[in-house]
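Below is one structure, written out as structure tokens; comments come after it.
Yeah, one chain of the complex is gone here, protein chain that is, but the others are all in their spots.
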Amino acid sequence: MNTILLQNLVNPNVNLPIVLPEMIVALTGVIVMLYDSFVPRQRSVTGAISLIGLAISAFFLVSMWNDAPQTGWNGMIASDGLRLSFTIVFLLVSAVTILISSVWADNEDVPIGEYHALLLFATFGMMFMASGNDLVIIFLGLETLSIATYVMAGLRRGDLKSNESAMKYFILGSFASAFLLYGMALIYGATGSTNITEIALKVANPNFPALLLVGGAMMIVGFGFKVATVPFHVWTPDVYEGAPTPVTAFMAVGSKSAAFASFLRVFVLGFPLIAGVQASEFLHESWVTALSVMAILTMTVGNIAAILQDNVKRMLAYSSIAHAGYAMVGFIGAGMAKNMQQRDAAIAAVAFYMLTYAVTNLGAFAIVTLLGQKNDRRTAFEDYNGIGFRAPALAFTLSLFMLSLLGLPLTAGFMGKVMVFRPALEANNLLLTVMVIAAAVNTAISAYYYLRLIVVMFFRERTTDWLAPRIPTALTAALLITVLGVLYFGIFSDGVIEKFSKSSVGTVFKAGTRP
Amino acid sequence: MATTALFFVFAGLAIACAISMVYHKNPLYSAISLIGVFVSLSVLYVTLAAPFIAAVQILIYAGAIMVLVVFVIMLLNMEEDKPLNRLRYLYAIGGGLGLILLVQTFFVFYAVMRAPKQAVNTEETIGKTMSIGTAMYTEYLLPVEIVGILLLMAIIGGVILVRKLSQPQMESMVERELERRHEGEDKDDYRIAL
Partner (left out) sequence: MEPSLASYLALSGILFTIGAVGVIFKRNAIGMFMCIELMLNAVNLTFVAFSRYYADVTGQLFVFMVMSVAAAEAAVGLGIIISFFRNRVSVDVDDASILKN
């Protein structure tokens, strides 16, 4: 019988402080579930508990902000600039979603305690996607987020559209996860490890160079689905339209940012360009080219399809596809960075873009939730006819969000785009420059459908009766936060960018040196 | 020698069961074929010196997941698939995807065949339960805890999706179903699965 001597055990390197934010979010989820089991259907109490939990988690995260980049749990968790900036975005998204959902909970019969718990566990998964430095953690975080979102999309159980949306999302989401997992298996095979930093080192002399390429391609398919880039975007409009609007807001903003975080972690930090090694150069060039082409297609298809839509939720869905394309520009800029400062600046730019995109989209979806009424009956463009002067506060706020999505100067959207295009231009590469030009052209095209909503609200005659809805307190809070965010990030973005530009774990090998 | 024989027999069985699963229209036949795939894979794991994973494969996949699937098939009283009247382009996509993946499989096979061989150490005890257990509680402690939360959340999600509808939800569903059908036209067809 084999016996294990205690000194033969590997040190698990338990490092609770580094994962404290995630643990607090999970604990809050459990507390919410416990409370809900004793006193069901207390919307305000479970909402308040969730918000307090998220706030405490954010507090601990911010207290870690000035520490040097470090890894923990045997290299599985990395606490660096990427993790900190993205996690703040996730916590903000989650908090505002809870505020937006209050409208939904008031109007319809929703199991609100469980919904809040699911939201918190989804946030838990998202946070691990950002902080995971190992393929296992990234996969588990991704699945936690995805499974929670499948359930939340189908939560309006009496509604056929919601059921259909959940089922489509589930089937296509699992399909994509299988591709992602296959890619992870091949990368493990090619390099012998699942840890991102070790993979980055092993790319210099992989055991099976061909498997790196195939694995990378499969992972692009998997991540491409989650981020909703063309050609893997077909699920987005249907799923976003059918799900209840607060859940759509969460999916459009939260899932996408989390997918970007892990996408960045694996590709920019895991597959660096090591000059002089043929395998690494080929791999790097392949993924940069593939993603550039995908980015151009994504922006174009997203914008053109959005022009043709008659339903506001579908229009916002296609708009979110286009925005993912813009964010990819920054991503590729990070991939082409020539030294660590540029790379970290580019990662910070993508995180900042996600922040501005989050704030704007959450606000837009909040208003769509309110105006959509029970079961999202009223989400077509006609339902927005002429409400401009009858509910000026709402209409002007929605116009502000549309302008920010378009990218008008002084709004957050503009600063986000500027930040994200800069790393791509600095790379001095033909394909990247073409990509930035395409992005600029697409921004101009997108003016059509963003301005169309504003025109419809203010300058169309309404044929049916309409009473301005009363805005509940929680939604007012959400709108205040998002409007302030849009204006603040538009005007005072420098401070935020500087806060986000901390260094990331992992090294980039400068051209001409070998490890 | 024995390993090779086992590999070819059970690999063939796995592929045959997989094709049978995709081919059959009756969901119950597909489910049984899938169980066949799982059992063959389990034997293949044994040839790869991973006895713990082989046992867990039978327990979880064949024993839990497939039982749940068969249960749901019976509960929903599923019939056979009707003949396809699908849009043509789906055939093209499916065929194209299959072709690409097959080419990729051969590419992987060829690449790995050509690479210099590393001798496989047949004395290693990696697959034994003790070594997996050790790793699970030392190196891989964090993933195991995350899986715990994942399973908790899946339970919550599963239950709230399948719970009986509350009265207001049921009423609104009935209302909408009535709106959907024309008045008086489909009275005989009036069925709502509860």
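Observations on the model:
Order of writing sets the labels: A and B. Residues in every chain begin at 1.
Everything that follows uses one rule, which is that a residue touches a chain if its C-beta (ideal position, glycine included) is under 8 Å from a C-beta of that chain, and two chains touch if they have at least 3 such contacts.
Note that the structure is a prediction, hence the values are computed from the model and not measured.
The hidden chain makes contact, of the residues A:Leu99, A:Leu186 or A:Ala412, with A:Leu186. If you put the hidden chain back, the residue from A:Arg43, A:Arg83, A:His116 or A:Arg157 that touches it is A:Arg157. Seen across the whole complex, the unshown chain contacts chain B at 1, 3-4, 7-8, 11, 14-15, 18-19, 21-22, 27, 30-31, 34, 37-38, 41, 44-45, 47-50, 52-53, 56-57, 60-61, 64-65, 68-69, 72-73, 75-76, 78-79, 81-82, 84-86, 90-91, 93-95, 97-98, 101-102, 104-106, 108-109, 112-113, 117-118, 120-121, 124, 126-127, 131-132, 135-136, 139-140, 143, 147, 150-151, 153-155, 157-159, 161-162, 165, 173, 177, 191, 193-194. One chain is missing from the display, and on chain A it is touched by residues 135-136, 139-140, 143, 147, 150-151, 154, 157-158, 160-161, 163-168, 170-171, 174-175, 178, 181-182, 184-186, 188-189, 192-194, 234, 237-238, 241-242.
The rule is short, and it goes like this: only the chains that are shown with their structure count from here on.
Averaging C-alpha coordinates per chain places the centre of chain A 28 Å away from that of chain B. Of all residues in chain B, only 104, 107-108, 111-112, 115, 118, 125, 130, 134-135, 137-143, 146-147, 149-150, 152-154, 156-158, 160-161, 163, 165-166, 168-170, 172-173, 176 touch chain A in the complex they form. Those residues of chain A lying in contact with chain B across their complex are 2, 4, 9-12, 14, 19, 26, 29-30, 33, 73-74, 76-77, 109, 111, 114, 117-118, 121, 124-125, 128, 136-137, 140-141, 143-144, 147-148, 150-151, 154-155, 157-160, 186, 207-211, 214, 375.
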